[in-house]
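Here the complex is missing one protein chain, while the rest keep their positions.
Every chain is named by a letter (A and B) in the order it is written, and numbering of its residues begins at 1.
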Amino acid sequence: MATIPVETGFIIAGLLFLLGLIGVLVRRNIIYILLAIEIMLNAAGLAFVVAGAHWEQPDGQVMYFFVLTMAAAEVAVGLSLVLQMYHKFNTLDANLINRMRG
Amino acid sequence: MTAIFYISAAIAVVATFLTITRVNVVHSLLYFICSLLATGVMFFVLGATFVAALVVIINAGAIMVLFVFVIMMLNVGPQSADQERARLRPHVWIGPGLLSLLLLIELVYSLGRYHTGVTSGQTVGPQQVGTALFGPYLLAVELASMLLLAGLLGAYHLGRGVMTFMDRKP
Partner (left out) sequence: MLSLLWLVPILPLVGFAILAVTAGQLARKAVSVIAVGAVSLSALIAIGITVAYTITAPAGTVYSQTLWQWMRVGNFAPAVALHLDALSMTMMVVVAFVSALIHIYSTGFMADDTGYSRFFAYMNLFVGAMLTLVLADNLLLLYLGWEGVGLCSYLLIGFWYRDPDNVRAALKAFFVTRIGDTAFAIGIFLLFTSLGTLNIPAVLDEISTYAPGSTLPTAAAALLLVGAMAKSAQLPLQTWLPDAMAGPTPVSALIHAATMVTAGVYLIARMHTLFVMAPAVLLAVAIIGAVTQLVASFSALTQYDIKRILAYSTISQIGYMFLALGVGAWAAAIYHFGTHAFFKAALFLGAGVVIKMLDEEHDIFKMGGLRHRYPLTFWAFLFAALTLAAVPPLTITFNSKDLILNQAFLSKGGRGLWILGLIGTFLTAAYTFRMVFVVFFGPAQSRPEKTPARSMVAPFVVLAFLGAIAGIPELLTAIFGSQNLSSFLRSALPGPTRDFPSADGPWLFQLIYVATALAGIAVAYLLYERAPQYTRSVVSTSVGSWLHRWWFADWGFDWLYQKLFVGPYVVLARINRNDVVDLFYKGLALISRVINGLLSSTVNGNVRWYVAAVAGGAVIVVGLVVIL
């Protein structure tokens, strides 16, 4: 199987993560934001898996499993919130939903 | 096999980039699924066969289907794509791009100081993962189940009123 430098794996994970971050920061549509968060979670999971592959231990995969669980729960709640938001404000623009302004 | 890893990594990065730049939600979703599949290949090549399967089944399968359902329910039409295009003027990329670039430089620099070595390429199969999950990580698994339950209940509760609203909408 593939033997790659661990740093390379981390940099790929970092690249994916930063793309996700750019997505969160740039997009105003809340569905895109959720999608970008998924990207970031996935990138973080990739880093775990690379590390686990390096040590030949299952722990990296276990962590990915937990990340996945969390992502599932988050998406379920997040998408319900998106529906509610659309119901209440009739928009998906995150900028317009700033009621938590201090 | 190493070449396959790099190829799929390139695919993943490109697909992700496309995900965040598309104006049509469904296109973005498809690119993201592509990126997830590429990640799954990377996992497989790294020897993490169990999570490779999980990515395909749960992430690319279940979660993305959830997205598709919601997009369908929200009934976003072509005017939404125009709206997105209008929002994505070049200057909005500058700030986040710079921030991310800075973070990337720092990341590369700090990683460049170490040479941990290479991944082994040995397969860590589902049996080992399962043993670990229900051995030392049993408590975490229980907590994860609680989390999923909470997500389920939350989604149900939040989504309740919306359904009637959806029904009423012509």
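Keep this in mind: a residue touches a chain if its C-beta (ideal position, glycine included) is under 8 Å from a C-beta of that chain, and two chains touch if they have at least 3 such contacts.
Because the structure is a prediction, the values reported are computed rather than measured.
Which of the displayed chains are touched by the chain that has been omitted?
A, B
Considering the complete complex, identify which of B:Asp82, B:Glu106 or B:Glu142 is in touch with the unshown chain.
Checking the options B:Asp82, B:Glu106 or B:Glu142, the one contacting the hidden chain is B:Glu106.
Of the listed residues A:Ile4, A:Val24, A:Val75 or A:Leu92, which contacts the missing chain in the full complex?
A:Val24
State which residues belonging to chain A touch the missing partner chain.
21, 24-25, 28, 33, 94-95, 97-102
Name, in rising order, the residues on chain B that touch the hidden chain in the full complex.
Considering the whole complex, chain B reaches the absent chain at 95-96, 99-100, 102-103, 106-107, 109-110.
In this section, only the chains that are shown with their structure count from here on.
So in the complex, the part of chain B that touches chain A is made up of which residues?
Counting only chain B, the residues touching chain A are 1-2, 4-6, 9, 12-13, 16-17, 19-20, 25, 28-29, 32, 35-36, 39, 42-43, 45-48, 50-51, 54-55, 58-59, 62-63, 66-67, 70-71, 73-74, 76, 80, 84, 87-88, 92-93, 95-97, 99-100, 103-104, 107-108, 111-112, 114-124, 128-129, 131-133, 137, 140, 144, 147-148, 150-152, 154-159, 161-162, 165.
Once bound in the complex, which stretches of chain A touch chain B?
1-7, 9-12, 14-16, 18-23, 25-29, 31-32, 34-36, 38-39, 42, 45-46, 49-50, 52-54, 56-62, 64-66, 68-77, 79-84, 86-87, 92
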